[in-house]
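Note that this complex is displayed minus one protein chain, with the remaining chains in position.
The chains carry the letters A and B, assigned in the order they are written, with residues numbered from 1 in each.
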Amino acid sequence: MDWGFPENVSTFGADIDAAYGAIFYATALMFVIVQGLLVYCIIRFRRREGRKAVPIHGNTRLEILWTVVPFFGVMFIAYTSASVWLDIKSPDRMPEDAMELSVTAQQFEWSVTYPGADGQLATADDYSTRNELHIPVDRAVRLTLHAQDVIHSFYLPELRVKQDAVPGMEIPVWLQATATGEYTLGCAELCGLGHYRMRGTVNVYSQQEFDTWAAEEAAIASGAPASLPPVAAR
Amino acid sequence: MSTVALPEYVHHYHDPAHADDRSFVRKYIFSTDHKIIGIQFLFMSLTFLLIGGLLAMLIRWQLGWPGRPLPGGAVLGETRMPGGIMLPEFYNSLMTMHGTIMIFFAVMPLLVGVFANYLIPLQVGAPDMAFPRLNMASFWLAVVSGILMFAGFFVEAGHAAAGWTSYAPLSVVPEYSGVYNGQVLWTVSLIILGFSSLAGAVNYITTIINMRAPGMTLLRLPLPTWALFITSILILLAIPVLTGALILLLFDQVLGTGFFIPEMGGEPLLWQHMFWYFGHPEVYILILPSFGFVSEIIANGARKPVFGYTAMVLALAAIAFLGWIVWGHHMFQSGMNPMLGVGFMATTMVIAVPTAIKVFNWIGTLWQGNLHFHSPMLYSLAFVSMFVIGGFSGVFLASTPVDIPLHDTYFVVAHIHYVLFGGSLFGIFAALTYWFPKMFGRTMNERINKIHFALTFVFFNLTFFPMHELGVNGMLRRVYDYTQYALFQDLVDLNRFISLSAFALFASQLIYAANYIWSLGRGARASANPWRANSLEWTVPSPPPHGNFDSMPVVYRGPYEYSSPESEEDYLPQDAPPAEAPRPEPAPTFA
Partner (left out) sequence: MSQAAAGAITLYPRRPMPGMGVYNLKLGMWVFLLSEVMFFSSLIGAYIILRFANLDAYAQPGAVLNVPLTAFNTFVLICSSVTMVKGFAALQTGDQRGTRLWLLATVFLGAFFLSVQGIEYYQLASEGFVPSASSYEAEGAAIYGMTFYTLTGFHGAHVTIGVLALIFTSVKAFRGGYTPTKLGGVEIMGLYWHFVDLVWIILFTIVYLI
């Protein structure tokens, strides 16, 4: 168990982790100040016989100070967070040349649809995988989330992705992996009895391995015998 | 119009010359006395607090020892824990009902049902609520609602299992959730509870505006009453939105409509918007009263005026106002337009400002005080310390990009428990202990309370602080068996530690319960003003008689004139006439 987020393997994940770190240190500082003041007061002003408290009703200058400073502090956090957020979630800012995939969630499995040889989704040569997401490394991937029954949430902890899949909506997500390997795919929104086992894997391949895998899958999908050599990574 | 020159009191102040001749039923069961109704709410909600806590213990068993049979757990039945092993459907019901019961039937009635009823008339100097019979209806509606909610555990196919947020379509379609009547009972119960809350809110608001004693201007109101006033406004405006949403949900569940079913043209996100439009003000309904109690008790313990009283009131109002425009921060990952997410992030962050004002003002109240560490003061100081942590974790969740990995993980669970347990519940302990002498005319055992405080403070932190770490590691909430995920398998030890701490935390609460019950009958007799406090409830006997005051009290100053140079004592009651002014003639009763 590490004392932090799971290992990050996505491009924008580093920005998220940095934002987390910045807020962590800012709140840690405030934590020390506030709790320190509290403990100081508790010790310093504890009851003494014969002493009378000083009946202070307030101090306008101080009160203005601790209104204005937190305001600018949190506004700064919001301002820096906004661009990171929009880079990740805004459909306008998603990479244009991304590989297009379609993800459909239903109780209790993920199915991922890949474009066939023509590179187009919703054509005859599409093929699908269950509970497995296969993507090439260092390449932007754009996924469109669908849900068939209830709300699910597409959760890739190592890739710092979380996005609900809502029935009746098509929600775009993009990601770009920075390291090959096998990672976690899960459902983060309560979706019923089997919610806890609605999980799968993300396999990040090198481009070459991915092409081999894709060709093999396409061949299986089209009914032809797989004549290609087995993929080493599997 | 001349007809309204005098306030129209439905009943009168306490008349010492006449014995109270109400029958037992009128006096203690179908009572219209705000104090009895408050105490009725007290025992109802403490029962639910215990039930909600037991549900949490079952949840912690499953998370600490996934799939291990609970010794004796088989008594819960084949459909829940066959052989003591918890089924996923029962787990989902447990976590749904833990949330629902704690929020709607324990913390909310403890804060509002108990203390708004008990304190408001006493603190404003009124003989009772504006509408005593409506007040009685409010309590009995809550009982009906509570019985329906509890009955859900015994219906076929189990209780509601879609989370306390009941996101549609899972909460609508039985084929998706596996739950039939349980989900409908959940909806109906909360609709009824809404009417109960509404009746209460109308009463509290009217009483505070209209029934204050002479001299009790708005800026002389004690802060608990201010907080409850603002809370009541939130209840008044938020609960109808929940009722509207619940009614649409109920129609979907039983009449075959599809407001939240996309195949029929409905919108699943509409439920989330309606629910959270209610739900975020609800969050402040659950914390603002504690703000008020703690402000009162810290001033009393420090023997000092509340630092920046007006700023405290304005901060309460600001939090309540901002609470209406932040609901989308529960929906950052829901598929809502990301630009809206930015707006909701900004408004959410702004809430940190009035919250910071309150925290600094509490510290300012301690500054140069003469701190008496009676047990309500200890609970209140713990409230400030724990609430600050809950506030800080809120900043992480408010930042939209940081929310991506943290949303729906144990980080959120840690955050809500720091605010609701470390915050609201410590405030409730403070208030229950502080006003115990007034309510029952007896005193709680101070030493046992301090032991309870120490144990609760330690085990609370041992239980909930590590949950931040679980959340950062990505562990999802509302998951029956997280060991299904290879990524979370090394979190078992930490979960087991949390579970053991939670069991100890629960056991510590039994100490308080025992002390409370024992003190009801055996505690030392309390004087009228054991804490040497200023507000009006301490000027009448403990417990106050029916009608509260012998005659209409007259108020001369604010409620926090502690250590004032005007007085030789370190407190100065609100109704003590100023030294230089002649004593007023005895105020008339309106009999």
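What we mean here is this: a residue touches a chain if its C-beta (ideal position, glycine included) is under 8 Å from a C-beta of that chain, and two chains touch if they have at least 3 such contacts.
Everything quoted here is computed from the prediction, not taken from an experiment.
With respect to the full assembly, the chain omitted from this view is in touch with B.
Set against the missing chain, the residues B:274, B:306, B:336 or B:475 yield one that touches it, B:274.
Of the listed positions B:97, B:239 or B:388, the one in contact with the omitted chain in the full complex is B:239.
Note on the undisplayed chain: of the listed residues B:209, B:454 or B:486, the one touching it is B:209.
The chain not shown here is touched by just one of B:65, B:140, B:180 or B:251, and that residue is B:251. Summarising the interface, chain B meets the missing chain with residues 3-8, 10, 130-131, 134, 198, 201-203, 205-206, 209-218, 236-241, 243-245, 247-248, 251, 255-259, 264-267, 270, 273-274, 277, 554, 556, 584-585, 587-588.
Simple rule for what comes next: only the chains that are shown with their structure count from here on.
Those residues of chain A whose C-beta lies close enough to touch chain B in the complex are 1-6, 15-16, 19-20, 23-24, 26-27, 30-31, 34-35, 37-38, 41-42, 45-48, 51-59, 62-63, 66-67, 70-71, 73-75, 77-78, 81-82, 84-86, 88-91, 107, 145, 149-151, 153, 155, 157-158, 160-169, 171, 184, 186, 188-197, 199. Those residues of chain B whose C-beta lies close enough to touch chain A in the complex are 88-89, 92, 161-163, 167, 169-170, 173, 176-178, 262-263, 266-269, 302-305, 307-311, 333-335, 338-339, 341-342, 345-346, 349-350, 352-353, 356-357, 359-361, 363-364, 366-373, 381, 384-385, 388-389, 392, 395-396, 398-402, 404-405, 407-409, 469, 472-474, 476, 478-482, 484-487, 490-491, 493-494, 561-565, 570.
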